[in-house]
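Note that one protein chain of the assembly has been removed; the remaining protein chains are unaltered in position.
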Amino acid sequence: MPFLLAVVIWAVSLGLAIPFFTRTWWFPQSINEHGRQVDQQFMFTLVVTGVVFILAQAALGWVVLRFGRPRAGAANYSHGNNTMEVLWTSATAVLFIGLTIMGQRVWARVHFMGAPEGAIPIELTGQQFVWNIRYPGPDGKFGALDIKQINDQAGNPLGVDSKDPAGKDDITVPTMAVPVNKPIELRLRSKDVTHSFFVPELRLKQDTVPGMVIRIHFTAEKVGRYEIACAELCGLGHYKMRSFLDVMEQADYEKWLKEHAPQP
Amino acid sequence: MAEQAHTHEAHAHAAPTGFIRKYIFSLDHKIIGLQYYFLAVVAVIVGMFLSLLMRWHLVWPTAKIGWLETLFPAGAAGGVMTPELYLSLMTMHGTIMVFFVLTTAPQSGFGNYVLPIQIGAADMAFPVLNMLSFWITFLSFVVMIAAFFVTGGAPLSGWTAYPPLSALTETGPGQQSGQTLWILSLALFSAASLLGALNFITTTLDLRTKGLSLMRMPLTCWTWFITAILGLLAFAVLLAGGVLLIMDRVAGTSFFVPGGLVVSDKVINHSGGSPLLWQHLFWFFGHPEVYIAILPGMGVVSQVLSTFSRKPIFGYRAMVFAIIAIGALGFGVWGHHMFISGMSPYSAMAFSVLTMSIGVPSAIKTFNWIGTLWGGKIRFTSAMMFAIGFVSLFVTGGLSGIFLGQPPVDLFFHDTYFVVAHFHMIMGVASIFGMFAGTYYWFPKMFGRMMNEGLGKLHFWITFVGVYAIFTPMHYLGLFGHPRRYSEITGVNYLAKSGAGEIHLFMTIAALITVGAQLLFFFNLFWSLFKGKKAPVNPWESTTLEWTVPSPPPHDNFGGYEPVVNHGPYEYSVPGAPKDYVMQSDPAGVAATGH
Partner (left out) sequence: MATLVAPPKPPVTGHGGGYGDGRGGGRDGGALAIRRYKTGTWLGLGAVVMLFAAFTSAYVVRQGMSSDWRAIRLPSILWLNTAVIVVSSLTFERARRDRQSALLWLGATSILGVVFLAGQYVAWQQLRAAGVFLASNPSSSFFYLLTGAHGVHIVGGILALLYVLGKAWTVGGWVNRQAAVEATALYWHFMDGLWVYLFFLLKVGGRQ
């Protein structure tokens, strides 16, 4: 019994740990500096928790094996050991809180600093169950919105006010195109319930909360097509609420803008 | 005796004779404890059944299940599950498991039965209140189940019920009366939990017998005590949130619903509310709730590990302080559920530091459990094996929390299967292992019969390997960035590429086997109830007071006598003692014990 239990504890622990080391199942590749930093913080955490995990499970299996076998004599009569308590308390405190402080740097870069000068503004609005993406057009200004003018069929799902001249050149599309290596400032909104903008390759996730405009920024460094998922439960179509992020060369991006510009 | 009955106040109730007073509207804490326990058994069967349906749908989304249409005519027309039905099942699975299983059995079930006996009392402080708590909880369960059968079916907004999804009837099929019943049920549950918590705390503070100082209480009592304090503070806040949410739904107020919303082309007539306000109120309750679910399990595991290692618990004082620290810190970390919610990123840093601090008392507990086993003479009973399994699961589930407690890493893992793996390992399965350990350990005391140990061990082996098989792969799905609460994954390119489908298939098969193995447990439970070997007073040679009275204990537990406590709770293998355990109530001279 002790032998079997120890072996099973070790087996399930290794079963959990091994794929993390062989990277059998792994992240999609990150496509920017921020993503690489998140990955690095993840790796630090993985090493620390991995060591603690293996040691703890190994020790558990070992005590079961060692003290589970029939033997002569009585069990040790001991109420504990204060030195040990102090030792492992301080060790875990240093380890865990140290990790947190290390991670703050990455967090600060996305959230405490605004988008760099000259970042391209793009507005992303969640709605059951599509993403609406709006570009301000050549004038660089988003037109005012009026919920009474919302009309999904007529191609105005956001209700861009027809009386506002700034809105005339706004581009509203269902997928997002961005130029490679250019900072983008996203303004996240929602029309109805809470959604969440998530692009795994960007390592970026942010809820879009009705009644709020939340700004985040990113730079994509690799050309390609990536999926935008919804990560916050938003209703029955949550699983199919998807769009695409197309990262393209500057020239292609400009061409794309022209193609999608509203016809006067 | 006559004039004593007068001063006995609420405890003066003589043993009732009629069936209804004895078993239905009973004032006896033992019967009420069993009522809670069996309510949780019914709830866990429902909750498991829902999870199997979900797992089935994830792997075979177009499968036709004939009887499903009979059960849910609207949600499964033609026997094929709709996305909205999937989300309803998910919502109800989470709600039923969290409230009616994880909150009900470990605290209200075992706590009610064992706490008064372990502290040497004849009953809880307020028996009538105790009975009321149970029946309100029962009513709450009935209302919750009723949500399945109203127009639109059960709600689909998850157990967290974020508004505006949960506040507006237009947002989905289950968001009509189903969601209203859901809130109503939780309001009732909160009220019942408040009454229960009040009763537990008063009982622990004011009814301890002679010699039972706080620092001589078994760790089980400590965990029920601290859990009750958490419940008292947390459920009041859930109740407040529920009242506000239900007013937004039925009275047209705008606490949580902002202005300018358009749902399916319909302009919503609300203004100015804050969806984040709900999240703050909900998680202020929701995070302590996690500890409400797990702390009693920790108590049971400490008791069982000490008993079957034949050793005093390692670091009793450190254990008590760790329980208190976990409880106290638990109120300062709710924001870690909201790192990506749009809350201030500065507060995220504070919440992160506090969250990681909880790792410290949790680590203390783990080390002390291993320290308890160290140097022991382990007896492998079913209860002991589940307790050891608990420690393993607690380590696994706890360490994945270290990832999620860091905002930058949580940026990726939030709302993915990594989170699902984390909380199922620790709050779900570890707590349930605590309940299994408690059941195998206290069954002889509760029913006067032994459970079958062979079946118990078989149940352990399949369940232990099974839960690892179900929840381990969810970590890898999390690495893909697989969002939770997706009713289907077909069509999601990055998931299809990485092989999520096969992993889901593996988990579904593991779930089917593991749930199947629970039939062994239920069979063992009911078979032993009638056919089990007769249990002696102290079958496990334990030390605490419940093992000094007959199995099952008489109506007032100690037959009118006062137990006197002379020893700490876990005096095993005391050198020079006649046996390898010293009961708490043994005369002081029996052996020189610590403390």
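Letters A and B mark the chains in the order given here, with residues in each chain numbered from 1 onward.
The working rule: contacts are C-beta pairs under 8 Å (C-beta built on N, C-alpha and C of every residue); 3 or more make two chains touch, one makes a residue touch a chain.
Computed from a prediction, not measured in an experiment: that's the story for all the values here.
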Partners of the unshown chain among those that are drawn: B
Among B:153, B:241 or B:473, residue touching the chain not depicted: B:241
Listed residues B:265, B:502 or B:562, member touching the removed chain: B:562
Residue, one of B:491, B:550 or B:578, that touches the chain absent here: B:550
Touching residue (missing chain; options B:122, B:168, B:360 or B:515): B:122
For chain B, the residues touching the chain missing from this view: 4, 6-11, 116, 119-126, 129, 194, 197-199, 201-203, 205-214, 216, 232-237, 239-241, 243-244, 247, 251-255, 259, 271-274, 277, 280-281, 284, 448, 536-538, 548-551, 558-565, 585
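Note that only the chains that are shown with their structure count from here on.
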Contact footprint of chain B on chain A as seen in their complex: 1-2, 5, 8-9, 12-13, 15-16, 19-20, 24-28, 37-38, 41-42, 45-46, 48-49, 52-53, 56-57, 59-60, 63-64, 67-68, 71, 74-81, 84-85, 88-89, 92-93, 96-97, 99-101, 103-104, 106-107, 110-112, 127-128, 147-148, 150, 152, 159, 191-194, 196, 198, 200, 203-207, 209-212, 214, 227, 229-240, 242
Chain A partner contacts - residues on chain B that touch it in the complex: 82-84, 87, 156-158, 162, 164-165, 168, 171-173, 258-265, 267-268, 272-276, 309-318, 340-342, 345-346, 348-349, 352-353, 355-357, 359-360, 363-364, 366-368, 370-371, 373-378, 380, 385, 388, 391-392, 395-396, 399-400, 402-403, 405-409, 411-412, 414-416, 461, 464-465, 468, 472, 475-477, 479-481, 483, 485-489, 491-494, 498-499, 503, 572-575, 580, 594-595
